[in-house]
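Other chains of the complex are left out, but the ones given are in their true place.
Letters A and B mark the chains in the order given here, with residues in each chain numbered from 1 onward.
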Amino acid sequence: MKLVIYPGTFDPITNGHLDIIQRAVLMFDYLLVAVTDNPAKNPLFSLAERVLMIQNSISDKKNISIESFRGLLVDYAMEKKACAILRGLRATLDFEYEFQMALINRKLAPDIATIFLMTHEKYTYLNSTIVKEIARFGGNISCFVPPIVEQKLKEKFKPI
Amino acid sequence: MKLVIYPGTFDPITNGHLDIIQRAVLMFDYLLVAVTDNPAKNPLFSLAERVLMIQNSISDKKNISIESFRGLLVDYAMEKKACAILRGLRATLDFEYEFQMALINRKLAPDIATIFLMTHEKYTYLNSTIVKEIARFGGNISCFVPPIVEQKLKEKFKPI
């Protein structure tokens, strides 16, 4: 069975991420969504909250599991015997950064490829940072994130 | 069985293409290398020559086959029941063009994804046009293409 890892901070998961996940499960035997436990990044949501929001947003988990990990991504991928790392691409800026990470990961673990899937063009503009910025100012984010994330963001930013 | 199509003009196939093929066969059940039959592109090698050079360059063809096709790539992919189209990425310029093609193909055939694999950094600079240009002026191309291609290019460009 070929396992592919989809790593990310997912702070929080967006409809753009879910689009990638839904396409990937049709293509690969097993998809492991891997949430980075990197406290230095100072995420808005705790690791547990981020994992929970992903679990709530994916209904059919037949060949998907959600985990968290610490340390180097390639070490984790080798431990899991993954054949590839999956990344979403939205635009040119993404590409430059992803290209660099893919090259360095290939150097560190030559047997693990990096696969890119293109995000749907209707999510070209979308990332977790922008969603949090809109939510902070009370903007409507219902078309950007799944319901559980919309609710959690409202709780985080509700006026006291 | 999940079939993935790797389309291209392959005029001629280079070590960069072969690097993508070798990585892809480890990841997907079956890889169909599909050579575009587009006379309007005015290729240096005939369709038959291009297919032959690919066949000669791949030793283990257990889960690979090589074909040619005419018409729209997505029509061909649907006919073959492919789950995805595979493309290699080398640099930012590639990405812009590939992104556009992937978006339009998604529009024409929503169920067929486009997957990108990154070319090895040692082939970043490599494409079929540059290889032909160097061969035309008698430069050494042995580290850019498989032996059969080197020989065929020498024949094409030998002084009369």
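We take it that a contact is a pair of C-beta atoms (placed from the backbone, for glycine too) under 8 Å apart; a residue touches a chain by one contact, two chains touch by 3 or more.
Quantities reported herein were computed from a predicted structural model and do not represent experimental measurements.
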How many copies make up the whole complex, given 2 shown? 6
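To be clear about the criterion, only the chains that are shown with their structure count from here on.
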Just how far, in Å, is the C-alpha centre of chain B from the one of chain A? 30
Which of the residues in chain B end up touching chain A in this complex? 2, 23, 26-27, 83-84, 89, 91-92, 95-96, 99, 102-103, 106, 113-118, 120-121
